[in-house]
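Omission of a single protein chain aside, the complex is shown with its protein chains in their original locations.
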Amino acid sequence: METTTQPEAEHGEHNDDHSHGHAEQSFFTKYIFSTDHKVIGIQYGVGALVFLLMGFILIMGMRWQMAKPDTPVPVLGPILEKVYAHEIALDGQGKTVPIFKDGKITASGYNQFGAMHGTIMVFLAIVPLGFAAFGNYVVPLQIGAPDMCFPRVNMASFWAFFAGCTVMTVSFFIPGGAAQAGWTSYSPLASVIPTDGQTYWLVGMVLLITSSLLGAVNFIATIIQLRAPGMTWFRMPFFVWAQFVTAFLLLLAFPPLEAAGIMQLMDRVCDTSFFLPSGVFASGTEPMNVSGGGSPLLWQHLFWFLGHPEVYVLILPAIGIVTEIISNNTRRPIWGYRLMVGSLLVLGFLSFIVWAHHMYLTGMSSKVATFFQTTTMIISIPSVILLTCLFMSLWRGSIRFNTPSMFALAFLPMFGIGGLTGLPLGFNFTDLHLHDSYYVIAHFHYVVAPGSIFALFAGIYYWFPKMTGRRMSEYWGKVHFWGSLIFMNIIFMPMFIQGFAGMSRRMSDGGATYSMINNPDVTSGALTDQVMSLNSLITMGAFGMGLVQIVFIVNFFWSIRNGEKTNSDNPWKATTLEWQTPTPPPHGNFLEQPKTYHGPYEYSNPDVDNGKGFLAQNDPHKSVSEEQKEAEA
Amino acid sequence: MEIPYYDKERPDTGLYNGKAGIWLFLASEVMLFGALFSAYVLLRVGAEPGTWSMGLMNQWVGAFNTLILIASSATIVMAWVCLKLNDWKGFRKWKWATVIFAFTFLVVKWSYEWPAKFTHYDVTFVTEESASKVYTDVLGPEFSETQSKIWQERFDPLKKDQEKSPLAQVKLKDKPLDGHIVGYIDSDGVEHEVGAAWGIPFWSHAFAWRHDRKNIEKEKDKSIRYGEDGRPVYKEGHFRDTFRDKDIKAIIFVPAHGTWDREEKHAGSGAIKYAEAKHDAGHAHSEGHGHTITIAREDISRLSSYEPAHSTFFATYYTLTGLHALHVLGGILVMLYHLLPVSRRVYEKNPVQFTNRIEITGLFWHFVDLVWIFLFPILYLL
Partner (left out) sequence: MSDEHSPEYYKKKFIPLIYLVGGILIVGTIITFAADKMGIAERWGFVNAIIFAMSVAVVKASAVIYIFMHLKWDIKLKTISLTLGCTVIFFIGMMWLTVGSEIDSNKPGHSDNTWNHVTEPEPETAPETK
């Protein structure tokens, strides 16, 4: 029984009742200032992908610098120097340092690229893509709603995001360049650094946080209020649950960072001392002329109070996407759906009380450190439960190996590596050695890069047919997959080794200052040649990764027009509601409000005998024989 | 395309969409103000002895504002009740009352409380000698005991363990002299009145100078041009309107504490009486009155009005009350929108929708009131 192929007449009658929605919309209200969640989702998605690329380009520049410290960047170096060289990073009083010099990235430029790489990847790429783009597009469809609860607030949220992105991008081109104090913007450095780029960063963050807060309110209200009849809480696809918890994390965790951002802005603009301790020297021989009495640790607490839930915001939508794709491509229900939902809720709650594990080395007392260590260990349990349930969902599955499912399957071990390598960081005593080393970089990149990003790629390949009616090329998708998988591991696995050897983060010369070659009289602790040589390997991996992404970009754009057309609205033969609509879904999503009869993963149910191998959520009939009985009755 | 449950409540949640949305938004606002409150607590606990001034807030004004806000909270509920009873005129009456109360709150805060602080200065001195020189001028030969007592009232009213207290170790030069600046003397010995910015005779070392950035000369590559003294060079005819860069040799100061008469011995009676000072503020005096003193620039270590940059206490105070005031302003704008003629049409077309809008505004407004309920004791009283 299909609700998707209603005859045109019904469609026409149905719409006469509505006062808005089907009047002719101008180009602007239809594509630019649209309140339709699908358009907004695509806007977020395209924007996020652009920034994903931009963040990647920044890190490629940095990796070049690390592998070949005093070599000009090939081809682009002289060009960038002309474009960028007239912006000079101020360095104290009157001394200036260029960002590009002779085609080489200077240390100041490296810092800027580093700070902005982190900011852009986290706040302008992954969160908008995972939460805002996929969430906006898919969640209303999956719960049977005609749109989000507050469509105009949704649009406002996108344009606030756009404004924040503009401010962040513009900050590169102002005198002094962009922010330099790391994506964490620690005071006192961030409060005293004279470049305006740091202020722009704060303003951009306030705009982005506002956008996320509006979006979070929208998501939660939509999921609570707009579920279609029959769509009970435990019939919702897991992806919707993941977005629900993510929205709560954003709602409750972002405001402290906004407050902290306002305070740091006041430190910079109004000379307050929220985060500046007494007697702080910025440069020169006299202490700064501020009141003092502030606490740099206050910034750290407020930042990481957001920072920890933020990393769950990065991973939960990804886990949601992977769940959908795994269930669909194994043709069996998820193992432990309710257990996974419970774990999700516990994870959400616990994520608020673990933040100081980012601050073990700040001199906190052992009582407090013990508390955070304990909660950090406890929070690993729900994460493991989620991963285990997903692994168990493969058992006895009839696995289809298409591009989305391969990305989703690869997510599992990659996220596993990322999670397991987090354990030494969660313990105070091992973190002593590993804090701020390359081990940390490897750990979080494993979770986010071959973790979240793979899931997001999977989502793009998976939902592309619903958005456009065409498939992306399977062959080139698999090339993209294998290339990304191999190069991701080449890039990040050696970083664990570098971290164990003690190589610190944020060193623009790739650790050369501390290498054995440059410190021949140091007997222990210097970085060995093998460790240093890994830099080149990693950089080559990074460039390889870049090449493979070109494949993806071309595939994406080419398939929009020329991809293989799907002949049905449900090419993956999925059960969830978004596949039971026309392709692409019209304004209002469903021709008539769907009624839900079953759970979200009714694949290969032996009691179901409809010849299809799956039972769509809104399909009132379970079996052919039932239908016959009804026909006779 | 209609969004369901726009006005109707959804049976299982009992909420209509707008109500769900506003409660979620209020949850995030609780976190926002909670973060600021916790910053206050952290900074207060960690403050160095002798840096956290108490008793500088005018509690009577604060209490007045509290009562005003409470009244506005009650009137907005009354407005909503009138709508439920289909009493349009009653609604408008109570809504206007709310707007007027809210507006009064802002007027008291932004045109009395804050400006009063911007015109009041603290001076600390470079050496003990310079401090005692000035204090003798003001307080007479027995100044040190009086000043210490006054200072004790301000920074440690509870006098815990006074003998062991490190407050006793704070030197005279770091105990600030507070009052108003009425003029200054330049290097030629000419006396000037204090400049006013935006009609307010405030002359801060930090606040106003940001606006002079555009008057700084720049090099070709847009970096700041520095003179031989290491300071930025200003364009012809422009000055940094602050103490540090004006040609000042001495300031003419009207101390407040000479007339500072506290009836009670403990913190909290922040009614700083500067009867004579008020009388003098804004006019230059050089002779005769006996209430002004002259302080040489070289004796001054730090000069700051009660602005955000003054101390972390004031920084937090302004941030908290400023953010709160912005929320009050936002609420006023929304309520004014509800009083426009167009609202009558909305009400007539769909009374439930309009009533719901007022209810949502009311919920926001009560949250604003709740923040103030906690702000008032924490900032003004404790």
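Order as written gives the chain letters A and B; numbering starts at 1 within each chain.
Keep in mind that, in the parts below, a contact is a pair of C-beta atoms (placed from the backbone, for glycine too) under 8 Å apart; a residue touches a chain by one contact, two chains touch by 3 or more.
All values reported here derive from a predicted model rather than from experimental measurement.
Enquirer: If I'm reading the header right, one chain is hidden. Which shown chains does it touch across the whole complex?
Expert: A, B
Enquirer: Touching the left-out chain: which of B:T66, B:T98, B:S130 or B:T292?
Expert: The one listed residue touching the chain not shown is B:T66.
Enquirer: Specify the residue from the set B:K84, B:K235 or B:R345 that touches the hidden chain.
Expert: Missing-chain contact among the listed residues: B:K84.
Enquirer: Among B:V41, B:V107, B:V190 or B:L326, which residue is in touch with the absent chain?
Expert: Residue touching the absent chain, from the options given: B:V41.
Enquirer: Footprint of the hidden chain on chain A, which residues?
Expert: Missing-chain contacts on chain A: residues 295, 297, 301, 352, 356, 362-368, 371.
Enquirer: Spell out the interface residues on chain B facing the chain that's missing from view.
Expert: Missing-chain contacts on chain B: residues 9, 14-15, 30, 34, 38, 41-42, 45-46, 49, 59, 63, 66-67, 70-71, 73-74, 77-78, 81, 84-85, 157-158, 160-161, 164-167, 264, 266-269, 355-356, 359, 362-363, 366-367, 369-370, 373-374, 376-378, 381-382.
Heads up, the rule we're going with is that only the chains that are shown with their structure count from here on.
Enquirer: Nearest whole angstrom, what separates the Cα centre of chain A from the Cα centre of chain B?
Expert: Here the centre of chain B sits 40 Å away from the centre of chain A.
Enquirer: Show me the residue ranges of chain A that touch chain B in the complex, using the header's touch definition.
Expert: Counting only chain A, the residues touching chain B are 18, 20-22, 86, 88, 90, 93-94, 96, 146-147, 149-151, 153, 175, 213, 216-218, 220-221, 224-226, 251-256, 258-260, 262-263, 266, 269-274, 278, 289-295, 298, 301-302, 305, 587-588.
Enquirer: Give every residue of chain B touching chain A within the complex, in rising order.
Expert: 1-5, 10, 13, 15, 17, 20-21, 24-25, 27-29, 31-36, 39, 42-43, 46-48, 51-52, 205-207, 210, 221-224, 226, 230, 244, 302, 304, 307-312, 315-316, 319, 323
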